[in-house]
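For this view, one protein chain was removed and the others were kept in their places.
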Amino acid sequence: MTRYLIRRLALAVLVVVGVVILTFAIARLVPGDPAASWAGPRASREEIAQVREDLGLNLPLPAQIWRYFTGVLQGDWGTSIHTHRPVLSDIVNRVPPTIELVVAAIAIGLAFGIPLGLVSARWAGGIPDGLVRIVAVFAVSMPAFWLALILQIVFFQKLHLLPVAGQYDPNLDYTNPLMQYTRMPVVDSLITGNWAVFRSAASHLVLPALVIAAYPFGVVARMVRGSELDTLSEDHVKAVRALGFPERAVFGRFALKPALVPVISVIALVFAYSLVNTFLVEAIFDWPGLGSYAAASIGSLDTPAIIGVTLFVAIVYVLANLVVDIVQAWVDPRIRLT
Amino acid sequence: MSAEPRLAIEGLQIRIGGRQVVDLAHLRLGPGEIVGLAGESGSGKSMTAQAVLGLTKTIGAAVAGSVVFEGIELVGLDDAAMRDIRGRRIAMIFQSPISSLNPVFRVGDVFVRALRMHGAPSKSEAVERAKAALREVLLSPELLERYPSQLSGGQAQRVSIAMALALRSEVLLADEPTSALDVTVQAEILDLLRGLRDETGMSVLFISHDLAVIAELCERVAVMQRGQIVEEGIARDVLTTPTEDYTKELVASVPRIGGGAVA
Partner (left out) sequence: MNVQPLPETVEATRSDLVGRLRTNRLVVFGLSVSLVIVFAGIFAPLIVPYPEDAGGAAHPRETLLVPSSQHWFGTDQLGRDVFSRVVYGARVSPMIAFLVLLIACLVGVPLGLAAGYFGGPIDEVIMRVTDVFLAFPALLLALALASVLPPTIGSTTIAIAVTWWPWYTRLIRGQAASVTGRPFVEGARASGVSHARILFRHVLPNSLTPLIVQVSLDVSAVILTVSALSFLGLGAQDPTPEWGLMVNQGQQYFPGQWWLVTFPGLAILITAVAFNLMGDGLRDVFDPKMVRRRGALGG
């Protein structure tokens, strides 16, 4: 297992190096003057010249790449044109609300996707199967930004059921101020026992999380269905049935465990997809996370911020894949033994 | 064969989607007998064995006829009773030994669970019985800790046989158990089956397309073609002097080293 871990880690490091180089390429790819784009539309000629110095644009390419690389490693990811703060610190500040959102969304996706996928497999070809498949295909085909707007209309405008702006009711900052540890209101209010904020935070989380959860739910449900059906046709299932195990155990234990292995691998992909989906959705819900930061940066052509967010999310994706691969190898011995 | 047959199949008909795939008039398996079921792929041999244990339901096959095991009619038997018989009284082993074991569970996990399900009083007792069974089939008991992908084909097949042994099954349905193994390992498995029969009186229905193997192991043989039995009798007789055309063709197609009669 350790040998597999080391191999996998080394590969991840190599990929991250490649990722940094590719983002460098994109940043320099701007038609026109990369320095002007990095400095922003309102920069003066002197500021642009300064940026050109800083970025080393006059240096040969390998030197530029090296300078960029060392900059990234030291935490210098450029300065946001819009906020005038270092991009990396902007990103780190905006991450917690997005973590709250994405984790909640994936939890919902798994909590509904796995059971429904199994229902679909259990009654394959029948009505429950057809229904689940239709819902799943809609979930996977859903434009996130549209779903966000539609849910807003339905649940806020028409039904007055759920709030649609921010992470929790701002008035509570006066009446029940929240102690911040993780800077995720749901978690902080839970650990400090601040029930007023918890209720508010939870209800504010529902709609955005549902929107982001749609894709993971659809993917997981479809995958579990396919994987379970494939596993059921394998020899070892026949063998275990021949040993006299009840169908319930055959389906729910002996077929399920191997069937879940490919589902684990898809979680990283779904996580990354959801993370990027927040770019489309957070602004609509006034959610102060990385997604709305990214969307705002794109809107104002804040190149350093855009590149910074891209690099950040890509590195997170590499890490997520690493974690998922390790979990998969732990669950399915065939992966680490071959 | 003077004793009452342990397993008696009469007029077994299996249909899948309107197509009749098995029409077996008559097949008997006596106590301690090793009977071969020979034929090419697609002749319905595996279907027949699976139908004995009621395993054809999951592929939507309709089964009619009679399969009597120790006085119990298996066709149409209710699920609970059938599950008692599976593994515990009639066991089945399959062609691809490693694929027949669940890849994400340790060998011991399934083995011990099966023993507990069929009445072992405690986990430690089940583990002991499993270990004893592994030793009987000449495997190290520590294989219980391994995963199937860590076993060789021969070892995996012995594990499956060990399970039948530990559960003290009276009948073993062996569906092409050596076809995926190389010749030397094959010989060991055949020896093992013979040894089991000698020690415990287990009856074996040995399904194979390989006539040479059947000739070596089985006392009687039934030849199947397209779901029907075309010839049946004592193995040596049927395979050296076949009466039916189909059997003659099958026998003729077996390559012989240095010529001469089979077995």
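The letters A and B name the chains in turn, as written, and every chain counts its residues from 1.
What we mean here is this: contacts are C-beta pairs under 8 Å (C-beta built on N, C-alpha and C of every residue); 3 or more make two chains touch, one makes a residue touch a chain.
Note that the coordinates shown come from a computational prediction; the quantities given were computed from them, not determined experimentally.
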item	value
Touch with the omitted chain, as defined above, among A:V51, A:A242, A:L260 or A:L280	A:L280
Residue of A:I26, A:L59 or A:L161 touching the missing chain in the full complex	A:I26
Residues from chain A at the interface with the omitted partner, ascending	14-16, 18-19, 21-23, 26-27, 29-31, 37, 130, 133-134, 137-138, 140-146, 149-150, 152-153, 157, 229-230, 233, 269, 272-273, 275-277, 279-280, 284, 294-295, 298-299, 301, 303, 306-307, 310, 313-314, 317-318, 321
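The definition used in the following text is that only the chains that are shown with their structure count from here on.
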item	value
Gap in Å, rounded to a whole number, between the CA centres of chain B and chain A	51
Touch list for chain B against partner chain A, complex	53, 55, 58, 79, 83-88, 91-96, 99-105, 110, 113-114, 117-118, 147-150, 160, 163
Contact footprint of chain B on chain A as seen in their complex	232, 234-236, 238-247, 254, 257-258, 261, 331-334, 337-338
